[in-house]
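Input: a single structure, listed below in structure tokens.
Only a single protein chain was left out; the remaining protein chains are all shown in position.
Naming follows writing order (A and B), and every chain is counted from residue 1.
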Amino acid sequence: MSPIESADVVVVGAGIIGAACAEALSRAGRRVLVVDRGAPAGATTASGEGNVLLSDKAPGPELALALAARRRWPALLESLRGELGDLADVEWEAKGGLVVATSPDSVGSLRIISDAQREAGVEVHSLGPEGARKLEPHLTGTVTAAAHYPEDAQLHPVLAATALLAAVRARGGAVVGGVEADGLVVRGGRVAGVRIGGAAVPCGAVVNACGPWAGHFSVAAGAPIEVMPRRGMILVTAPLPPLVRRKVYAADYVAAVSSGDVDLQVSTVVESTAAGTVLIGSSRQRVGFDDSLEVEVLRRLARNAIRLFPVLEGVPVMRAYGGFRPYTPDHLPVIGEDPRMRGLWHASGHEGAGIGLAPATGRLLADLMDGRRPEVDPVPFRVDRPALMAEVRT
Amino acid sequence: MRVTWDGEEIEAREGQTVAAVLTARGVRSWRTTRVAGRPRGLFCGIGVCFDCLVKVNGVPDVRACQRVVADGDDIRPQAGAELPS
């Protein structure tokens, strides 16, 4: 099965998070094996729009992680370019984000959030309606206020994840698709290996980077954590002439992102891709792993997008796709060693921000594993925090 | 019935597709691609390939092989990706 019989660390899950953890661990000199039951970068990561955002995060631990990640991405890509050449071209673009308010009521709350973000170190420019339409000429005339975030960026999630995995391979590690990890080998109360399709692969540590399935793997590993899927759908238009330059979204998006509501929530997110298509999001729904098409969700996405960019009304929609954002009860990722099982590490629960947060997640995990002082305070993300363990224990 | 092709009036018959009207007139390509600007026209003829895109009455991205002409249709070539006018 595997080109290496044993590894220092086995990372389970080859999405952007597993790839970033494996990259950081192999950079620190460890021999890493990454396994995925499907195709690398073929699950949630393939659904991501690839935004690396500060704008949608309120001050707190997630913003701290996001700031670290935003600093890390360009440097990481630069260093990968030295190792891998063109493979490190992942369509990185610091295109900026624009959050718009379209009602008099939301002007105030938009201002409050942006002021707090500025305080926390985010570059934000508050704009009036004309300023907003100068940046995005096709915006609706009903804009009342906007906030411009020049640091918001975008990259191509599949290219990014596969570049990180290529670096792991180049450093002597291995990436194997089509194999499922179904449990741990435990000796003396700590991890001695991982079971992969009946065979045991000896290793010193296992990283659970199974995305929305991290809860399942944690159960198989005997140390359950609460990570659940939150479904999201995106509409894709036909390729269009340049129309929307930044990531543009309605101010109510921030509320939807941090809401734990079971019901369908549809906020308005519009942006274009390098291929000329416009992506229209985003819905949030807790329906387990049910991926059936729901036309009403698509209709609501379409209505919202036209409200923000009336010019979109006549353009063709050619695709719709969805994915399951991995989320935890307190909407913070879980990054660290499991106190119940030494040698088992978790890196999951990044919900709608895993692409952006990946490099800081990998680095934090590697720093903790190596006993280095981490750049970001690890405490809010620890495995035994009350919000996570409360549900785990019951 | 009459339709216009790139501003010029031409004859068309009830039931004809835009592609048939253009082909009968000797027009074999009516759009250029987005990236390389290459000429394209009819390919699959049955609506699956989206190569035959054309602008009808200001609306781009109409499949010429599927669209049946209506009297007075204003048909124009499409250059890459266009927005409705």
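The rule we apply is simple: a contact is a pair of C-beta atoms (placed from the backbone, for glycine too) under 8 Å apart; a residue touches a chain by one contact, two chains touch by 3 or more.
We adopt the following convention: contacts and distances are computed from a predicted model.
The listed choices are "FAD-dependent oxidoreductase", "Acyl-CoA dehydrogenase", "Protein glxC" or "Putative membrane protein"; the UniProt protein name belonging to the chain that is not shown reads "FAD-dependent oxidoreductase". Set against the missing chain, the residues A:Ile306, A:Leu344, A:Ala358 or A:Val383 yield one that touches it, A:Ile306. Listed here are the chain A residues that touch the chain not shown: 38-42, 46, 87, 156-159, 162-163, 165-166, 169, 175, 177-178, 235, 237-239, 275, 277, 280, 292-296, 298-299, 302-303, 305-306, 312-321.
Even with one chain removed from view, chain B keeps its contact list with that chain: residues 13-17, 19-20, 23-24, 28-29, 33-36, 38-51, 53, 56, 59, 61-63, 65-68, 70, 84.
Criterion: only the chains that are shown with their structure count from here on.
Per the touch definition, chain A reaches chain B in the complex via residues 238-241, 243, 276, 311, 314-316.
Residues 34, 59, 61, 80-84 of chain B are the ones touching chain A in the complex.
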